[in-house]
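Just below is one structure, and these are the notes that go with it.
What you see is the complex with one protein chain gone and the rest in place.
The block that comes next holds chain A.
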């Protein structure tokens, strides 16, 4: 593709046009990131009066800390669970809606609604639904003999946050899957039908492979979402508990830094998170983008 090259008479105009974006990036992204990196090398006293340079001690402590290692695995379980659940439900909904003709736009609109709900509200919503004493689902589960209590059971708590986080992301995934499905020519499905493939076989041998670009894109987006964008949901439901069972990395940054006031450790944790984002981005561009081309 040919791009038109614009030439400016002087230097100041192009720089002036770029400035707002650059300034915003510098103030809100680069500066705090730099600050965090610097702070991760310091240890501050509880009153914030003095700080001492400790080198990489904060990082070393983190990796010796059982609570932090636990948080890593909690985050992995949470991210994988949320991604799998939200993507599979979204794919199921999208392929169902894609079969509809007249009611398609109505369903699409309805299914997109959850995306507009703020994470904290979604969290509270699920908190009510799953509340051990007043919630609907624990009541139903109780009837079938399961004693739901996310305040005492770590597994229940994890399921709760996974449900809440996945539910919010389903809308987003659904839209992308629906668009992906609609870009698959109908004649391919018809050709496969004539070639003797059952509807289920058609889905797995034709539709699903052709959706891989969408699937990989969503996988990265969902993992990033689950790891970094679910603070509100966890804060509104379990607050990381019970006994660290849902204390993900992002939530731990907050609770260690702003509740525990261990700013050095909190900064070191955010630097590690930053490294994880960079790694995920590299994986997306390097590895996945190449593999999904057919």
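Simple rule for what comes next: contacts are C-beta pairs under 8 Å (C-beta built on N, C-alpha and C of every residue); 3 or more make two chains touch, one makes a residue touch a chain; residues count from 1.
FYI, contacts and distances are computed from a predicted model.
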Item to complete: Have a look at "YCII-related domain-containing protein", "sn-glycerol-3-phosphate import ATP-binding protein UgpC", "Cytochrome c-type biogenesis protein" or "Na+/H+ antiporter subunit E" and point out the UniProt protein name belonging to the hidden chain.
Response: "sn-glycerol-3-phosphate import ATP-binding protein UgpC"
Worksheet, complete the sentence: The one residue from A:34, A:209 or A:260 touching the chain left out of view is A:209
Practice prompt. Determine which one of A:77, A:197 or A:276 touches the chain that has been left out.
Written response: A:197
Worksheet item: Thinking of the whole complex, not just what is shown, which of A:110, A:188 or A:259 touches the missing chain?
Response: A:188
Worksheet entry | Residues belonging to chain A that touch the chain removed from view | 185, 187-188, 190-197, 201, 205-206, 209-210, 294
